[in-house]
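Just below is one structure, and these are the notes that go with it.
Shown here: the complex without one of its protein chains, the others still in place.
For clarity, chains are labelled A, B and C in written order, and residue numbers in each chain start from 1.
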Amino acid sequence: MSDMPAAPPDLAHIAHAELLTPLPDESLRFFTDLFGMEIEHQEGQSVYLRGWGEYQPYGLKLTEARRSGLGHTAIRAWSPEALKRRVALIEASGLGDGWIEGDHGHGPAYRFRDPDGHAFELFYEQDRYVPPEHLRPRLKNVPQRHVDRGASVKRIDHVGANRAFAQDVLGFRLYEQIVLDNGEETGAWMSLTIAAHELIYTADHAGGHGRLHHLAWFVDTREELLRAADLFVDHDVPIEAAPSKHAVAQGMFLYVYEPSGNRVEVTTGTHFIYDPAYEPVRWTAAERARGQAWGVKTIETFHTYGTPPLDGTVGPPIPPTSQIPNIEAATTV
Amino acid sequence: MSDMPAAPPDLAHIAHAELLTPLPDESLRFFTDLFGMEIEHQEGQSVYLRGWGEYQPYGLKLTEARRSGLGHTAIRAWSPEALKRRVALIEASGLGDGWIEGDHGHGPAYRFRDPDGHAFELFYEQDRYVPPEHLRPRLKNVPQRHVDRGASVKRIDHVGANRAFAQDVLGFRLYEQIVLDNGEETGAWMSLTIAAHELIYTADHAGGHGRLHHLAWFVDTREELLRAADLFVDHDVPIEAAPSKHAVAQGMFLYVYEPSGNRVEVTTGTHFIYDPAYEPVRWTAAERARGQAWGVKTIETFHTYGTPPLDGTVGPPIPPTSQIPNIEAATTV
Amino acid sequence: MSDMPAAPPDLAHIAHAELLTPLPDESLRFFTDLFGMEIEHQEGQSVYLRGWGEYQPYGLKLTEARRSGLGHTAIRAWSPEALKRRVALIEASGLGDGWIEGDHGHGPAYRFRDPDGHAFELFYEQDRYVPPEHLRPRLKNVPQRHVDRGASVKRIDHVGANRAFAQDVLGFRLYEQIVLDNGEETGAWMSLTIAAHELIYTADHAGGHGRLHHLAWFVDTREELLRAADLFVDHDVPIEAAPSKHAVAQGMFLYVYEPSGNRVEVTTGTHFIYDPAYEPVRWTAAERARGQAWGVKTIETFHTYGTPPLDGTVGPPIPPTSQIPNIEAATTV
Partner (left out) sequence: MSDMPAAPPDLAHIAHAELLTPLPDESLRFFTDLFGMEIEHQEGQSVYLRGWGEYQPYGLKLTEARRSGLGHTAIRAWSPEALKRRVALIEASGLGDGWIEGDHGHGPAYRFRDPDGHAFELFYEQDRYVPPEHLRPRLKNVPQRHVDRGASVKRIDHVGANRAFAQDVLGFRLYEQIVLDNGEETGAWMSLTIAAHELIYTADHAGGHGRLHHLAWFVDTREELLRAADLFVDHDVPIEAAPSKHAVAQGMFLYVYEPSGNRVEVTTGTHFIYDPAYEPVRWTAAERARGQAWGVKTIETFHTYGTPPLDGTVGPPIPPTSQIPNIEAATTV
């Protein structure tokens, strides 16, 4: 029998995420110059940024804070009714914080924390982006002119946090998971749409709670992702995991650290789940030990590093994690 | 106010299409050798074929017939309840034909014709594909080994027929349309998911009814689509429209004729519609006259040719439509 | 018997080209903002521009002039001795103009005109590019940081002029040509290296002499070329020929007009000629009438338009040439 909900989800997609940074100037330069995002709005300690392909005004709220990490994840509902249904379920769970008035670009939102401590907001009313003259596209079905700056990310793709009431209470569909021999689930990939994942939970092997694992942005092609890697090398962005292909969901990945230490990913891929009764794929520890799609093993920091770091440091892990620690220096073809 | 339905759709996706061919051997060779599809089953006058990325057993039912054209389009519902809801709406419209027992790979289906005469089937129960040993993939989240033969199409992508109760009765979402100055709608792109289109209606300028415009298959990358064009040239497949980029939905296209004359497309692109309240994009005649995304004008046969041809011929239009008819022969750089 | 010279050529490659423009500000903005080139030097009425992958200081000298067109093409010799050998052959042909002192970035050059009137310069001494701090690459085998601006062209690729002593006197190798049934040669692709062409001659069907057909710049991948087309559309750059694949040399093309009316190409492809005794490929008129690699016919202006225009106009041909002139407006899928 399938774990799929009997009906399509009430929630439509991740509308934006709020990222916290103790180094706001450096982080802002990173997202504008190297990720190629546009500043859509500024208010208080926050800058609202957008990828060129987002219909909503922004997909990232970058907020100055004492510690790095995830401020909150905002999810848009399919309708006012769908929103009410989900809020009722959350309130019943006892984890709800209540309604807030809204924020730049969207209407009233219901705020809550998941059992691991990650903050979320749900809303329905969402402004649509209106580009200024210099960003108006020639094709009317694109929200904004494609910028030729940095990695030119298109839109926020998914949020990776560290642990699941997303499926039961929020109605996410579980597509893939890792289950150890002792039955412990250490990773889960969930989505609201046919896209292969929008929310990822992973076990935090460093013992943290409510931390950010990574935020991911989408580009249209693998070539753009490979080009982003060249760009990051030229700009001394620490690369945690060089471009390769995930086993889970079959997407390409490129993981780097933004200046304040948050892990961010550039991703692409077209692994659609059309099956309404999809059986989640369960990977065992032995299967995962074979590495990613092409056999590349995952770097150890992937299981232990999150933001905010448990030791209170600011900035990327130092020394910058190398991808394969134990290789002799000398010669290499 | 948006034309979007207040709730997510009851129907999940196009499960398969039935294509009719008076030249069954030639058409079969085309889909196996040049599109790279696998034969999953044969029964009666039909061969059931699949792209490597389809979770269901097949996406194409190829059936011998006196005339080319579309047999029917099969759509899978999200649940038994969702199926019942839609069947009730269709019966109320007076266009229903009634239940059939099912077919290879799926359970009971409700059959009907849209007002233009295209046949459809709706069902929920769908077998899941089990690959034979030689096609078993190494990664368990892929239904079948990727074949290295022909264009290696991944899955059926969309069906293009000729005119719309899809939106009202079936619950498709309208994403883009062409509306002439006199108010006549001559094209409409509709979807059940965030994918930019799954069902396309276009006005039949040749005066036909219920004809097939084209069937489209998805590949993951633009490079695969460009490679498919090389392949088709080497095998004398008549190319109606060489690779270029659509204005509508921003996907790449490559249109060719299979041996019996049906128009088939290889397509790719990642233009997702995440907005639950998307305002359909309306293109005017003047805007369309500017051509596709990069200015390439559409070939005239695109507005007049469909299958079955009105003149009763079998095979691709002859002389094979050239893409730009009025250019001097001689020299060309 | 082959037309190939018995020995490798004395000349190494096209070092730069000088392009003339009556609209210097607009042309400069085009090459910096949209082609993504860097200004390396300015002197008199000229700006010296470079692609990110050029070892020499610049590949384009953009010079203000009353008329558009090609100023000259500069070719670097393999050695001082090789330079002397070729100069002796040119002097014997009676077409030599004599030595000039050099220019920014290179030493003494021998100037001459080919029989059709195109100016050339040959030299050996060439400065090597030293990037300023902000353009220094992280990998020491790349001359400059890859810029993320516009089409990010890598280097000048080839020069297309309008007619051949290049082979006999300069030692170019002839790789492909078009020969009409009456024996007239109307196109020729020549190279100094394994790269498929560096110098192209085409018959000028408008009756001009010594005009520029086009200048081409290389990008590394087809995806970059497709992306450049999107960029040009967004910036209203008139596209003469949308991205497609050449039959000759198998490269991808994208032809546009820069603001003063010169035709410029973005190209890529890896069709290497390793055969030292290569037999030139001869295309007949009938073969060429089949169109480019994927059947796209060439736009008529390609045979008649060059710079400077014979009618004295400045700027791209108006109305901007559409790619397929005779298609009804209305509806288009």
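In this section, a contact is a pair of C-beta atoms (placed from the backbone, for glycine too) under 8 Å apart; a residue touches a chain by one contact, two chains touch by 3 or more.
Here the structure is a predicted model, which means the values were calculated and not measured.
Asker: With the missing chain put back, one of C:50, C:106 or C:222 would touch it. Which one?
Answerer: Candidates C:50, C:106 or C:222; residue touching the omitted chain: C:222.
Asker: Which one, A:200, A:219 or A:264, makes contact with the chain that was left out?
Answerer: With A:200, A:219 or A:264 as choices, the missing chain is touched by A:200.
Asker: Among C:39, C:206 or C:281, choose the residue that contacts the chain missing from this document, as touch is defined above.
Answerer: C:281
Asker: Going by the contact rule already stated, which one of C:28, C:90, C:174 or C:195 would touch the omitted chain in the full complex?
Answerer: Answer from the full complex: C:195 touches the omitted chain.
Asker: If you put the missing chain back, which residues of subunit C would it touch?
Answerer: Against the left-out chain, subunit C lists 6-9, 12-13, 55-56, 76-79, 81-82, 126, 128, 139-142, 155, 176, 193-195, 218, 220-222, 247-250, 268-272, 274-279, 281, 283, 287, 293.
Asker: Over the whole complex, note the residues of subunit A touching the chain we left out.
Answerer: 160, 178, 180, 186-187, 200, 202-203, 205, 213, 222-223, 226, 229-230, 233, 239, 242-245, 248, 285-286, 288-289, 291-300, 302-303, 322-333
Asker: Could I get the residues of subunit B that touch the absent chain, sorted low to high?
Answerer: 36, 137-139, 145-146, 148-152, 221, 223-224, 227, 230-231, 233-234, 236
To be clear about the criterion, only the chains that are shown with their structure count from here on.
Asker: Give the label of the chain whose average Cα location is farthest from that of subunit A.
Answerer: Chain C.
Asker: Using mean CA coordinates as chain centres, what's the subunit A-subunit C distance in Å?
Answerer: 44
Asker: Please work out the Cα centroid separation of subunit B and subunit C, and write it as a whole number of Å.
Answerer: Using C-alpha averages as centres, the distance is 41 Å.
Asker: What parts of subunit A, by residue number, touch at least two of the other chains?
Answerer: Within subunit A, the residues that touch at least two other chains are 139, 221.
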